[in-house]
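Only one protein chain is missing from this complex, and each of the others stays in its spot.
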């Protein structure tokens, strides 16, 4: 049972904006990088075409609090923690920490809620219970890690 | 005194992902498009280098709830509403509505809180009161529009 | 028969980088915006799922020469010109012109070559003749416009 994953990214030039800092929308891309790495660490790809029926994980809520800016070539660790789990949904907390000076400083905190869906005949998405193969491997992180 | 702004965008191919829908991080780019258009509608650019001292508007909080996906070539109206105002900060509510079928459907709702800052001698940002020239032109939207 | 299309874009904040100018990769997004608008002007979407078999237009070559930078809130006109046409491919020339000061200055010139493909049973793409319905509407621009 897993409840945590960490990945490190280096802020790229194309991710900065004219204010000289990482554009705020890119924190949401970094969250997704951690989410997909979490799934790979469990032996899955987030693109689950080999499940019957194929399932997807659209986002229903996304959020970020920004404490300090990230700059070009900053090394940033994104820590994913599972903060909630229902039959059909998962919520994640993300902590962004700079690994260069000052080391370990939390620069942003985000969250995502995703729902397990399948596509109906008319093309529309419908929430379904997540497969046991996935659910059995994921648990909510201890409270003290989520504060 | 202004409290609202609307802008229309067409979802571009590069804004979609392999799920066939607009990537969720791009909703935050669309919010910013509306925010900057709002400032232009007041006679300002969001890049305020000609204020003394120059000021900027970093984000401290960003959030989005997703109800329905947006797809390639969807016409979407982004409505900005000023939801809160303090001496140093502004908060916005954003409603995303599809203009093609079904017309007017709200597909997502977002919010942003930005802080007026100036850059100190050491390069760090410091929250300051927003200039009167700006503050005098912005008011919070009526409660009934914000629900 | 059409050989030209123009679209105007305003450079957005998220499209700039820390050098204070539009990031160079975004010129390729702007080219595509013009290409897809060109197809809409002919009555088509570039996403051609209702053709039998469905066809797509992957890029085989893309290129851009940069003369002057584009900056935040610059109004830029992207002019698409059809520069070559074969049974299976189309080539476009793109001129980028600033519409604010100095008006009409060409700031970049790009080109794209795209191939009409269909997806084979094994998922791989195969070049095919473009449908007559499309081919009949597109012609190469006069030489003097392409210089």
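Should a chain be cited, it is by its letter among A, B and C, assigned in written order, with residues numbered from 1 in that chain.
What we mean here is this: a residue touches a chain if its C-beta (ideal position, glycine included) is under 8 Å from a C-beta of that chain, and two chains touch if they have at least 3 such contacts.
Keep in mind the model is a prediction, meaning the values are calculated, not measured.
Enquirer: By the document's own contact criterion, which visible chains does the hidden chain reach in the full complex?
Expert: A, B, C
Enquirer: Out of B:23, B:36, B:59 or B:98, which residue would touch the omitted chain in the full complex?
Expert: B:23
Enquirer: Considering the complete complex, identify which of C:60, C:87 or C:133 is in touch with the unshown chain.
Expert: C:60
Enquirer: Residue-wise, where is chain B in contact with the chain that is not depicted?
Expert: These residues touch the chain not displayed: 13-14, 16-21, 23, 25, 72.
Enquirer: I need the residue numbers on chain C that touch the omitted chain, in ascending order.
Expert: The missing chain touches chain C at positions 18-19, 21, 24-26, 28-29, 32, 47, 56, 58-66, 69, 125.
Enquirer: Even though one chain is hidden, which residues of chain A still touch it in the full complex?
Expert: Within chain A, the residues touching the omitted chain are 12-14, 29, 32-33, 36, 40, 45-47, 72-73.
To be clear about the criterion, only the chains that are shown with their structure count from here on.
Enquirer: Quick check: how many Å separate the C-alpha centres of chain B and chain C?
Expert: Inter-chain centre distance comes to 29 Å.
Enquirer: Rounded to the nearest whole Å, what is the centre-to-centre distance of chain A and chain C, using the mean of the C-alpha atoms as each centre?
Expert: 34
Enquirer: Counting only residues that touch at least 2 other chains, which ones in chain C make the list?
Expert: Residue numbers touching two or more other chains: 13-14, 72.
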